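Let me give you the structure first, and then I'll get to my questions.
Note that one protein chain of the assembly has been removed; the remaining protein chains are unaltered in position.
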Amino acid sequence: MATVALSGAEKRRSRVAVLDIGLRYGTTAMALVTATIVFLIATFLIVYSWPAIAFNGFGILTHLEWNLGNQYGTGVEHRGGFTGSPGASFGAVVFIAGTIISSAFAMAIATPLAILVAIAMHYQVPRRLKTPVNTLVELMAGVPSVVYGLWGIGVLVPWISSSVGPFLAAHISWLSIIGSGSASGNGLLATSFILSVMVFPIMAATMRDVLSTFPKIVFEGAIGLGATPWQAVTTMVLPAIRTQMFAAAMLALGRAIGETMAVLMVCGSALNQLPQNVFAPINTIAAVIVSQLDSALTDPTGMAERSLSELALILFAITLSVNLIARVIMRGGDRVKRTA
Amino acid sequence: MNEVTMSGSPVETAGARVMTRGSVLVTIRRNVGWGVSALALCSTLAILLAIFWFVLSRGLPALKPTLFTTVTSGIAGGLENAILGTLMLVTFAVVIVSIIGFGTGIWLSSYASPKPRELVRLLTDVLAGVPSVVVGYFGYILLVKMAGWQFSLAGGAIALTIIMLPYVVRGTDLALESVPRELKEGGFALGATYTTVLMTVSWPYALPSVFTMLLLATGIALGETAPLIYTAGWSNYLPTAHLTHSPVPYLTYVIWTFISQPFAESHALAYAAAALLMLMIVVTNVFARSWLESLARKQRGERA
Partner (left out) sequence: MKPLRIIFALIAFSITTTAAAFAAAELLETGSSLVYPLMNLWVPVYTKAHDVKITTQSTGSGTGISQAVAGVAQIGASDAYMSDSQLGSTHMLNIPLAISAQQINYNVPGLNDVHLNLSGPVLAGIYDGSIHFWDDAKIKAINGSLGSKLPHEAIIPIHRADGSGDTFIFTQYLTFSTPSWKSGPAYGTTINWPAVPNAVGANGNPGMVQACQGAKYSIAYIGVSFLDQTNQAGLGYAALQNAAGKFVLPTESNIVAGAAAKDKETPKDERISLIYGLGANSYPIINYEYAIVNPKQKDAATASEVKNFLTWAVTGGQAKTFLDKVHFIALPPSIVSLSKAQIAEIGS
């Protein structure tokens, strides 16, 4: 039988069918690549930190001191089957505390701010100014982290130490987290402020975007039911975009936890002591890895380098736990809403 | 409704007072809400302008035409090598992350079954929390040392890709998810296959939002230092087109390193690099936005 010529429609359909399969497999492959990258990093961290995990044991989660030991002495110290310099004892409490507290403060400041600004950007900014304003807010995300750090050192830290610190100390020093003001402006307050400025644009830009694609009919319906515009937004629109807000907040939290350069420049780099008030120096895991990496490379036993890698692994675990807990809370909230 | 009326009996007075209190409160609350949000926006923009002013006031005086034609040399010099290197690294990274990120995002919103979808979303969010220095060191051990690439363009681009990936993936995912179901169902009702609906309905609708996230991620990548120090290294000379075995210079290195030098010329160069970087980000944003606007104008009928 002679070959039948395919009609135009049939050709198109078979082409689309190929595309269909191609797209499905192609995107699955890309998702596999993404998952593989994350697994690779996790595996690398675990394998590279193994000697440190054995050497430090649980001590790393309970000790305050980060002690590389005496690298210019003689002999080595054996623990857990691996060797470190004599006297080495790695404790991460200071860094874990600093990371969690500064990120928590940053999110507490940035999240409500981002919601408010997203509302303002979508509902209040006149149409002509919308594009410039949107661009400006997105620009904030593009400022290099070293530039934030430079601004922090040049403007924020001196301001805190000369104005904010004494002002707060004079008026509300009874609040223990304010204490007696600051010696230098480097510390928890500066770090939290800079972090909130850095993660805020991620949430604001995303939320504004979600608001702009949100069906107007929900808002208009609420007005029709007698709500004021503000009530309409807060009671109808915001809850409906809760999941997107959550996704943006998780990305922002990730950036806050992992931010390195800007934090390094303003945190005060505390070693061996926990912060007593908001002006005390702190240290975060990301910042301490950068500042200690060079020293760690001078440790002939290599244990310091492995311990830094173990810090990164601990951070990985913290990020994972925070994400899981947040998801559980979100899902729990959903369940409550549904049964109510 | 806002008038205060006081008449005779205590009950009436009390009732009037309650009514006034309630309406006054509502008025205040309604205005306060918008007032606070406007204030938030203004203070945010004020901070941004303060940072811009901080960098530009120090960097613009140091910007001369020769910066674009000389390489970094000695304690100052020019920025030609760093500019080219930054452009090459970020362009390369954007291309790779678009492929992987868009693909993963599409898979998450269109093809994935619930359990794998939640897993990949979780993994992506966790990836966002990996510090840039860890990504850099990971690249150093894996690519520079183990794979023997030494300091390289490929290594730097891969490190930047890993940094950008969570934003692009989640951005695509969210954007495609917010496509109204009615639009998609309309397409299906007309007999289109999944792919056709995706390509002709969902993707164009979602593109502006996807692009917002891509721009955000590009901005973050342009400003990264730590991952590049360990993978791209640094070079005082123009970058070569070699993918490996050839270190690549970039603007953020100049900012980070030259600000720590004891020479005023070095500081000037660092601020010039910072100003240039921020101008680059502004230009990229503006161009992308205007392109996006022309795209959105074509879709205006379909968008809310």
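By written order: A and B. Residues from 1 in each chain.
The criterion applied here is as follows: a contact is a pair of C-beta atoms (placed from the backbone, for glycine too) under 8 Å apart; a residue touches a chain by one contact, two chains touch by 3 or more.
Everything quoted here is computed from the prediction, not taken from an experiment.
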item: Omitted-chain contact residue, chosen from B:Val144, B:Ala159 or B:Met278; value: B:Val144
item: Among A:Leu264, A:Val278 or A:Leu315, residue touching the chain not depicted; value: A:Leu264
item: Option touching the unshown chain, where B:Ser110, B:Ser235, B:Thr252 or B:Asn285 are the choices; value: B:Ser235
item: Hidden partner interface residues of chain B, rising order; value: 73-75, 77, 84, 87-88, 91, 95, 144-145, 150-151, 229, 233-241, 247, 257, 259-263, 287-288, 291
item: Residue ranges of chain A at the interface with the undisplayed chain; value: 64-68, 70-74, 76, 85, 153, 157-158, 161, 183-186, 264-265, 268-273, 281, 283, 290-298, 300-301
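Here is the rule we use: only the chains that are shown with their structure count from here on.
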item: Rounded Å distance, chain A centre to chain B centre (Cα mean); value: 14
item: Contact set on chain A toward chain B in their complex; value: 13, 16-17, 19-20, 23-24, 26-31, 33-35, 37-41, 44-45, 48, 113, 116-117, 119-121, 124-125, 131, 133-148, 150-151, 154-155, 197, 200-202, 204-206, 209-210, 212-217, 228-231, 234, 244, 247-248, 250-251, 253-255, 257-261, 285-286, 289-290, 293, 309, 312, 315-316, 318-320, 322-324, 327
item: Residues of chain B that touch chain A when the two form their complex; value: 26, 29-30, 33-34, 36-38, 40-41, 44-45, 47-48, 50-51, 54-55, 99-104, 106-108, 110-112, 116, 119-120, 122-135, 137-138, 141-142, 162, 165-167, 169-171, 173-175, 177-178, 180, 193-196, 198-199, 208-209, 212-213, 215-216, 218-220, 222-226, 252, 255-256, 259, 274, 277-278, 281-282, 284-286, 289, 293, 303-304
